[in-house]
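To keep things clear, I will list the structure first and then write my remarks on it.
A single protein chain has been omitted from the complex, and every remaining protein chain is retained in its original position.
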Amino acid sequence: MQITLVDSANLFRLVHFFDILAAVVFAVSGALVASRKGMDVMGFMWFAVITGVGGGTVRDLILNVPVFWVQNPAHVSACLVTAVVMHFVAPLVESRYKTHLWFDAFGLALFCITGALKAAEFGLSPVPAALMGMVTGIGGGMIRDVLAGRVPAVFRGELYATPALAGAAIVVVGDRLGFPIGVVAVLGGGTCLVWRLLAMWRHWQAPMPTGSASV
Amino acid sequence: MQITLVDSANLFRLVHFFDILAAVVFAVSGALVASRKGMDVMGFMWFAVITGVGGGTVRDLILNVPVFWVQNPAHVSACLVTAVVMHFVAPLVESRYKTHLWFDAFGLALFCITGALKAAEFGLSPVPAALMGMVTGIGGGMIRDVLAGRVPAVFRGELYATPALAGAAIVVVGDRLGFPIGVVAVLGGGTCLVWRLLAMWRHWQAPMPTGSASV
Partner (left out) sequence: MQITLVDSANLFRLVHFFDILAAVVFAVSGALVASRKGMDVMGFMWFAVITGVGGGTVRDLILNVPVFWVQNPAHVSACLVTAVVMHFVAPLVESRYKTHLWFDAFGLALFCITGALKAAEFGLSPVPAALMGMVTGIGGGMIRDVLAGRVPAVFRGELYATPALAGAAIVVVGDRLGFPIGVVAVLGGGTCLVWRLLAMWRHWQAPMPTGSASV
């Protein structure tokens, strides 16, 4: 029982660490969008925070629980620090769009793990828990894209939501089957990340309507 | 009392049936937007689900109750099936925009009924209940239009929100006065549908400012 307690505390710390890491990674991706738009330091901060905590906010609103960053300012603080650092570093990054896509893919993989674990912990059955993992992963980027005035990546050609859903589903099922959380997280997150990167590299697309001639 | 129980169960089933029908009809309208934008099957699914359950989600968030599709996946499943079917059928529809508008009007009428009934059931007084019926009706389409990068229909010239509000108000008042739910639903939904279709056909508009020369 002592061991379980330690494990559970470690698990909590691990999930919390990955969750803040995901927020930082998405904050980098948001700050790179602000950089491409030529914004000032406030714009960097806004895009970093909104992209970093947006997905979890949508998840918490839908689950009807208090929004996580109202209780604990760790995520928001981490995003703000990221924004200030990016403010000095971003203009040096040569191809900001490609870098942004890499960070976005990494954040997607991390958030679909932590979002699914949180929803499962909250008592949701597997299907909604996996959906909530996906929502946590894609929500922040969707809000970022709507505010930046472009069509969210989810609706553009490449595979985006499917890898997130697959990763979250692996985490939920593995957790149910009693696999160690570290193994499950690496498997789920790895699947999401590799799939997304391959889709970016090979321009994989979901099937198009047969008679489609886009109007 | 036995009869009341049966009636109440029947009423619940009727409202539930109309609610899923409304989600499917709006899902068709969302899928037609995805089709016009030349999206792949994932885009069809997203637009179908968001348009189908968006209005009810906004209603539940504002009422501070758990979002309906987290508990019961029936609506989301129905929207996903609709999206896959539309994926094969949509390119065959000749004037996708007109068809989309017809389905949108039908979904508007159905949702303003079920949204108003749910809000009344939840104990809201008549005015907010009617407003919630309108929000359920117009919310999904608004989110669909923002994500598709166009000005929501509500803000364009034609009458859109007024028929929804009128239909919802009829349902709430009729329900209060003790009329049978079927009669009330047909009256309220019919008013909304006919008014909206007439507005589309005759290009009815709300009054414009007198000195207006749009800048």
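Letters A and B name the chains as they come in the text, with residue numbers starting at 1 for each one.
One rule holds for everything that comes next: contacts are C-beta pairs under 8 Å (C-beta built on N, C-alpha and C of every residue); 3 or more make two chains touch, one makes a residue touch a chain.
Remember, predicted model here, so these are calculated numbers, not experimental data.
Visitor: Using the touch definition from the top, which of B:Leu63, B:Leu80 or B:Val93 touches the missing chain?
Guide: Touching the chain that is not displayed is residue B:Leu63.
Visitor: Touching the hidden chain in the full complex, which residues of subunit B are there? Just list them.
Guide: 61-64, 124, 127-128, 131, 146, 151-152, 154-155, 157, 159-162, 205-215
Visitor: For the chain that got dropped from the picture, name the residues of subunit A it touches.
Guide: Within subunit A, the residues that touch the unshown chain are 34-44, 46-47, 57, 61, 64-67, 70, 73, 87-88, 90-92, 96, 146-149.
Following the convention adopted for this analysis, only the chains that are shown with their structure count from here on.
Visitor: For subunit A and subunit B, let me know how many angstrom lie between their CA-based centres, rounded off.
Guide: Measuring from centre to centre gives 31 Å for this pair.
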